[in-house]
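Shown here: the complex without one of its protein chains, the others still in place.
Chains: A and B, in written order; residue numbering restarts at 1 for each.
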Amino acid sequence: MRQFVIELPPFQRGFHIIDDYLFHQITLPANGLLHLFLQHTSAGICINENADPTVRIDFETVFNKLVPEGMPYYKHTLEGVDDMPAHIKAALVGHSLCIPIINGELALGTWQGIYLCEFRNMGGSRNIVVSIFEG
Amino acid sequence: MRQFVIELPPFQRGFHIIDDYLFHQITLPANGLLHLFLQHTSAGICINENADPTVRIDFETVFNKLVPEGMPYYKHTLEGVDDMPAHIKAALVGHSLCIPIINGELALGTWQGIYLCEFRNMGGSRNIVVSIFEG
Partner (left out) sequence: MRQFVIELPPFQRGFHIIDDYLFHQITLPANGLLHLFLQHTSAGICINENADPTVRIDFETVFNKLVPEGMPYYKHTLEGVDDMPAHIKAALVGHSLCIPIINGELALGTWQGIYLCEFRNMGGSRNIVVSIFEG
């Protein structure tokens, strides 16, 4: 197994396709599994539609409705109004992905891309641990 | 690692137990991990209760309340009112599962079944990439 860390540049709050950031840094074996692990608690990674940019805008809108900011019931408010909702949104999408590798390529569906879900207003750079299992 | 694709037949919108569709096509090793990866962005797979059918009806009801259709804030509307909510619901449940194999059987809990979560009105057939790691 090969393992290394990719440091993503800071992204604006929102949902971003990061395929290009990842894949030019990853050499795939013929067959196996690619595991991605985001080392943070207020951002997430998931798979979704890789074509129409308005899909990612709608993701941001709906996640803000699912977990609204500034509600009086939050107790963890010290780090800003975006922080606690960011933790919960991150738990909803998750922090890791495992994708099959077949014939030297990721076995993603036609419309599947990899999203970085940046839930903080100023999240800064984010680290992804890459583990490549060949087999 | 053995890898192959299972094509599921079209399912109605809703939550469906697909254990039988999967397991008669998968020969398990004595020990290892089974990885399932759904190659789509408007359906998901997850694990949940495998007994009472009303559980899956309630899942459909609650997911429709979590991500309602036809709201004026959606921008990605070209593919129908069910499409954008389907993408978001799919991100909430996820597209892959990894299940331990012990003594030649999946180490599922007593009440655990595998759900296909079909979020489109006419989703059509869906592909799952199966990866079986023996070890």
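General observations
The definition used in the following text is that a residue touches a chain if its C-beta (ideal position, glycine included) is under 8 Å from a C-beta of that chain, and two chains touch if they have at least 3 such contacts.
Keep in mind that what you see is a predicted model, and the values were worked out from it rather than measured.
If you put the hidden chain back, the residue from B:Ile6, B:Ile26, B:Cys46 or B:Ile132 that touches it is B:Cys46. Residues touching the missing chain, restricted to subunit B, are 31-33, 46-49, 52, 54-55, 57-59, 61-63, 65-66, 92-94, 97-100, 102, 107-112, 115, 133, 135 (touch as defined at the top). Mapped onto subunit A, the footprint of the missing chain covers residues 1, 3, 35, 37-42, 66-67, 73-76, 78, 84, 87-88, 90-92, 94-96, 98, 127, 129, 131, 133.
We adopt the following convention: only the chains that are shown with their structure count from here on.
Computed from the mean C-alpha positions, the centre of subunit A lies at a distance of 20 Å from the centre of subunit B.
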